[in-house]
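Would you mind keeping the following structure in view while I ask a few things?
All protein chains of the complex are present and in place, except for one that has been dropped.
By letter and in written order, the chains are A, B, C, D, E, F, G, H and I; residue numbering begins at 1 in each of them.
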């Protein structure tokens, strides 16, 4: 059994039952919807209590439940050909240089973590057409300057 | 003169003057910092009054000022090799499928615009390490179902 | 069941029945032929009433009908190796720069939407060989200049 | 001198003079704007009388005028990273399969020419936002079935 | 059923029967061998009377016969790794620039069609080792200069 | 000095003098036009007497003449974006499998040489539009079955 | 049946029987080991008498025996990820320019054939660690200068 | 001035002076050699006091000193063609799956940081040939399970 | 049976039994955990006694046991999309140039072997978050300067 086969099985059941993701996330609960849906699509791990709830909901075997608790091989083929996902890719491609310049000026040498980050989106009603509002925050991780002597900042935080 | 040459000239002046992006954006003003920095890095257009201010600040020629008012050929080589930009790319690569599933369930068939979208980031102090907080909102654009007969939704909004 | 398997099943039935796309689109109706054929080939969503008609026509199961109502992961491998599709790709590759220059001069900074666009083609008889006539129109979406102050155009429409 | 250098020179002059493409095309005339702009951007050939007019307008040397009359090495790097051009690329990537199915059913085995084709776009005012209207027609070129015996259609036109 | 599966089935039968391509093309007849073999390998369409003959020869079902009459998605992965096909690819890669220069000088701006072209090869005995002799001719398609005024050549034929 | 710089210099002179390739090949002579143009474009070597003639014609230095006599690093970026060259590439991509099947059946296991091959093209007048007629022949090179024992064909010629 | 499936079957039998390649090549004989193993792995053709011996050894069907006698679609995905094969790839990548310079100086304009070439390797005992000794020889194929006049070398052999 | 130009200048001076990296790192000091060399090669930032020392050593201008203090656009083209760097790439390609399995089992869901990591290498004398000994340690960053309810681990640390 | 299928079977059993890698490596023993896990994931060979132990543990057939003793086709698709493996890839991409400079200065011209290398990792408790500590050592292999005369170093060791 591969993770792709498990995802296909879960989507088959979702389709047959006519369940929405909202319903499924409500039943499993315990974490953000993005993480739960990500796990069911094969990109995230479900911690044990949630994997158990998912297994109960979808009627999965013990091995399938166990697989949901495994960290999958993450990622999808790039560039994304699907327009919805491509638009996010384009935001990075067009705005990446400016984000880099501004974040480094504000925080110093480092990155915004893609691991310790949270993400939320909500519908923002708007008279000219509703908007997708996305909020995310990621921990800033400064480049470590190892071997640093005294008087040299050990981490890449903004220099005075 | 190419846009790349103009960007290099602007960065040379910034370096010689010791200016920060914050200072530069404050002098030019009128739009979000991301857009101004993006324009100076060759990814965005500066509208005429701002191009004039930028030209005055950097001592640019009339032709250079005019080039800042042009829409550049946007985009950068992908995948990004720089870690800071790569982390955003990875967020899309890992979370794209879940975002697609949840946005389509909430909004129907369509995309979140990468054109009519706004973006802001701020520093979020945190005891375990400060965080980069990003807020963005993009207009939801439903797929148009052209040739739609009466009784068929003309646009891809969520079906009842 | 994957969307590819559903497409293959639909094409098998079409072949066995000897149906033309014209006949199939006539039976399902309600939207443009390009969208209906696109959905049956796995690139578009059929809204519920049309998915029901398609299911009745092809004798599909409830789950298969439901899958036709889902937004698929759109896109195909590029560059296209098939000559018919490649010619469209070549038009973009050769004429893209001129289209960009002219559209931006006429409309300002922005794009022609690939989401809110309609498309039609017809046969144009011609003594030297019939022609394929294509008409399409897409909504112009101006780049949003967020954070714009008063006096600065909020959207990228053509500056005076 | 390369064609890229000539294009850069022409754009420098356009910028210094403050000319629009509309003005330039009006001065050169004789062919569609898309072709004239395409030639000045290095993707098309200008026939001799138009190359002469362009040379007079831009003050080009005889060798530069001669280069405008040459067929350039056409094409640009793909996939396009610029959002405006990418949207056209996406239309092909998402709708290509349906276009192929419908054109082949209507015309038989063959292609729509990307060489013998004309193209026009215009602004279509619309209360919800103006639209870009594109019309194009390309000669249908049937696949030649060479070596065809009598009774076998020599060309790929739609079989009865 | 996919076209690949049909090709595999046809090759299985060819192998079991011990038929040569010469024999198969003799039985089906009506078009050049390259086209018939191309169709059986999934790159070309067989017109109806030939598809019927092929179906009789290979004992195919009505649906399989119908599939042979469909235009396949043409093309193969490139660059070709097989040495025989690579040599043709290399001819284009090495000689393409000279062919372009000479054809454009002789014919003007345009292409040699890959659709309306015929192809033949024969064995040419030679004392130092036999040669493969290839003859092909393709219709020259001049670039259309649409929107052309009087006095401007409407097509890209060689200018006087 | 690179070969690319020499090619650019030769094209500059050709343009300034208003020479055609036909004229240039007539002046240099001694080999097929495709080879002479190929050498001037940096894909072929000119043997010494021809390099001398080319140097006299274009007024080249001794080092430049010597460079024309060198074997260049052959090849161009693929896939070709220029439509004229792409059509040849497409012929290989679409017809390669059939060519392989037929050549191997006729000649046995081996290739048609891209090194020991000659090439010629001519204009073929045709009432429906002139055609480009191409003739080429390449030596068939059988795969060597080294280590072959007696009774086993040493070379890959067609088995009886 | 595909060639990949036949290779998998042969490897399954080899594994079950516990045969070495040396044993298999001894049983089939008649050609070099590299060619026999290459054929069983799907990269070479076995001539008829050897295909018959291989079929007897592995207990293959008549169709499978026939497939071993077919010329396969040669080649594997590149660059090779396996370290053993990569080292050969690296030798070409690092030493290719020097090999080209030296072979062309010694032999003139042409190539060393990859078709008419033989290959052998043996174990070379060495006190610091045994070495793999490889010997190969390929026919030098000079570039044909077709259309060559008298006094011009017809082939690309080293000029005096 | 680009960072590449600055790197080239620094290497020119190093070569003219005959300095070793060891000498240079000794003069600049304050951080690990890998970081200092990385900065001089354009992959890292030198903090201000070190940039000042480097500027004094190499006789750089104020603008060049300032550029050394900037965070560069990190990364190099991949896969690396140089054998020394490729071997590290190969270690990841061959051992990546096992490292992932073992690290996730020991630490839970997360990554080893490439930002907060230190690196050292030393020569390890060995009778059969000296060895390169590498030690590195990177902070383990657990995937954040945002939106986690009580009782659900907030971070991806190893579950009991 | 392919190696991928064997890996999938082994992972299925591991999941059903609820075994950890630590437990599995303890049962098989005899080599480092990285090598054992690598072999079970299809990247390494298990020597015969360990393949026998693995077969007993997982209840494998003789052929499956034999396959574990074969050297697999090593490597995985790159760049890695999974974040954990990507971080190692990024370390090479960002630090490769500095590692090359420093290793060559210390050892001379050559590489650190990716074949004769050992690898170990351990958990390093740390108050700010535990760290992954990696130690590896690889034999330095100097480039052989073959054909070296007396007085010229035969190997690429550091010159005095």
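Operating definition for what follows: contacts are C-beta pairs under 8 Å (C-beta built on N, C-alpha and C of every residue); 3 or more make two chains touch, one makes a residue touch a chain.
Since the model is a prediction, treat every value here as computed from it, not as a measurement.
Of the options G:1, G:52 or G:93, the residue whose C-beta touches the omitted chain is G:93. In the full complex, chain F touches the hidden chain at residues 1-2, 62-63, 66-67, 70-71, 73-76, 78, 114-115.
If you put the missing chain back, the residues of chain E touching it would be 79, 81, 83, 86, 90, 93-94.
Contact residues of chain H toward the unshown chain are 8, 12, 15-16, 18, 80-84.
Basically, only the chains that are shown with their structure count from here on.
One of B-I, H-I or C-D repeats the interface of C-F: more than half of the contact pairs, counted by residue number, are shared by B-I. Centre-to-centre separation of chain G and chain I, using mean CA positions: 29 Å. Taking each chain's centre as the mean of its C-alpha atoms, chain F lies 46 Å from chain I. The multi-chain contact residues of chain H, meaning those touching 2 or more other chains, are 33, 35, 44, 71, 73-76, 78-79, 83, 90, 93-94, 100, 104, 110-111, 113-115, 117, 119, 141.
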